[in-house]
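Working notes, structure below.
Of the protein chains in this complex, all but one are displayed in their positions.
Letters A and B name the chains as they come in the text, with residue numbers starting at 1 for each one.
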Amino acid sequence: MTRDTMIDGWYPVSLASQLDAHGRSTALMGEPIEVRRGEDGNAKVTGGNGRALPACIRYGHVWSSLGDPQKPLFAIPEADQPGRRLVDVGVVRVRCSPLRAVENFLDIAHFPFVHTDILGAEPHTEVQNYKVEIREDEDEVWATQVRFYQPQAAKSAEGGITTEYMYRVPAPTCSILYKTCPPRPGEWDVITLFVQPLAEDLCDVWPWMALFDDETPMTDLIHFQQTIFVQDRSILENQIPRLLPLDPGMEIPTRADLTSVAYRRWLKRHGYTYGAQLVAQ
Amino acid sequence: MPAQSPAGPVALWRTRSGRAAAFADRCPHRGMRLSHGFVRGETLSCIYHGWSYAQAGNCLRIPAHPALTPPDTIRVATQHVEDGGGIIWISVGEPAAPPPRFEGLAPLRSMVVEAGIVALEAAAGTRAAGGLLDYTHDDRAVRLLLAPEGQARTLMHVLADEDSNPGERIAASRAAESLRRVAEDIARGGIAR
Partner (left out) sequence: MKLYDYVLSPSCYKARLMAALVGVKLDIRPVDFHPGAEHRGPELMALNPAGSIPILEDGDLVLTESSAMLVYLAAKAAPQWLGNDTAGLAARVQQWLSFSHRLTASLGAARLHEMLLRPGNIDALQGQGTAALRELEAGLVEQHIRGQRFLASDRPTVADIACFPYVALAPDGGVSLDPYPAIRLWSRTIRGLDGFIEMPGIHRLHELKPEPVPVVGEA
């Protein structure tokens, strides 16, 4: 609908490890931008008319904004915990609304059908009740005590386990999930989905992870996550309508979808509607 | 399978027992195309979260809530389907008359042509009557059943003589390919050979 309210947000625009002086041409909400490494080694981002845009490097990525960010980029304190492996999964382009990409990430009910024998399998399809809230202090959507039976929850998992998740939406196109960590009970693996909105119906998705796993080779970790995300991609490109409907009545949520309900409500409340449609068409 | 109807895209499917059905190609849950789904027994399930629908369009099963009987309000819009003579017909609303039967003809294949009916007529050198276009190519007659998908695209069903042998059927299929090439050339504004 509109990009006004989302213009001051931070968005991922490149992998930090691939930043070079040559630069990368990309876009943010319809505006062409250039991302490159400046002489001082910092990331430089320029907008369509050559104006300098804000830039920072965090969580493996270069972040920028078309507007004037009022807040620093959201914090992921776990990312700085010693002992974690940081995994740059790499970009995957999807012809879908950036908001649909995030909503799919918040959903567990599709695991048995889309991530069959990895994140879920029939007959273990039930989604137990979990807690959802909009945390007013942080202004974030949270879902906690989400449990699901998984045949192979992570590269490091051996056999089926019931996994516990927490989901967090700190920005309209970013989500972080915390997931039971097979080699280290008591800690949470961090898996994120950073979405760069190119247009209302087109996005570059940059998954990123901070895991406790000293065993699995890096390439296997990357491939595991790419597998999962590309399984989702063919779903995301075939949802109708392309834009996320914020109008109740267009789609039918159940108890399993309470995270999505809260996410949509939060988007609507803030007017985060770039990639959304308000009325049924 | 995916198909088009005047009321929009449809998911066409056949139950295990052989009954054909046409659903609006959109799952009411989260909008996934139902033509990507899977058929088990008498139900069509959505590939995204596995919601299952009966032939009448009512939702029978929500796997995330196995103990729940889905309310009757959850349903997919359906269209009327007639299945006869190897051709599936869809009607939006109650049909006034049963679909035509083509005595002596057997359906061979369906193909999409990136051209409207006018270009197909020009390519064939004849006019279509009642959705049927007779095309003669190398002395061989092919009958084409045309379903327009907007102005610039046509779904073309190729019908062959019931008694034709495999060689003749292959020739009919190739004749239809030739006709498509010419019609698309015309539609692109090119010159027909």
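Annotations for the structure displayed:
Operating definition for what follows: a residue touches a chain if its C-beta (ideal position, glycine included) is under 8 Å from a C-beta of that chain, and two chains touch if they have at least 3 such contacts.
Keep in mind the model is a prediction, meaning the values are calculated, not measured.
Across A:38, A:217 or A:248, the single residue that touches the chain missing here is A:217. Only one residue in the set A:5, A:46, A:128 or A:144 touches the chain that does not appear here, and it is A:128. In the complete complex, the hidden chain is touched by one of B:134, B:162 or B:177, namely B:177.
Contact between chain A and the unshown chain involves residues 15, 17-18, 88-93, 95, 113-114, 116-117, 122-126, 128, 147-149, 162, 204, 217-220, 222-223, 226-228, 230-231, 233-234, 237.
Although one chain is not shown, part of chain B still touches it, namely residues 1-2, 36, 38-41, 43, 45, 47, 50, 52, 63, 66-67, 108-112, 166, 169-170, 173-174, 177.
Criterion: only the chains that are shown with their structure count from here on.
Those residues of chain B lying in contact with chain A across their complex are 25-26, 28-33, 36, 47-50, 62-66, 68, 74. For chain A in complex with chain B, the touching residues are 107, 109-110, 112-114, 122, 125-127, 234-235, 238-241, 245, 250-252, 254-257.
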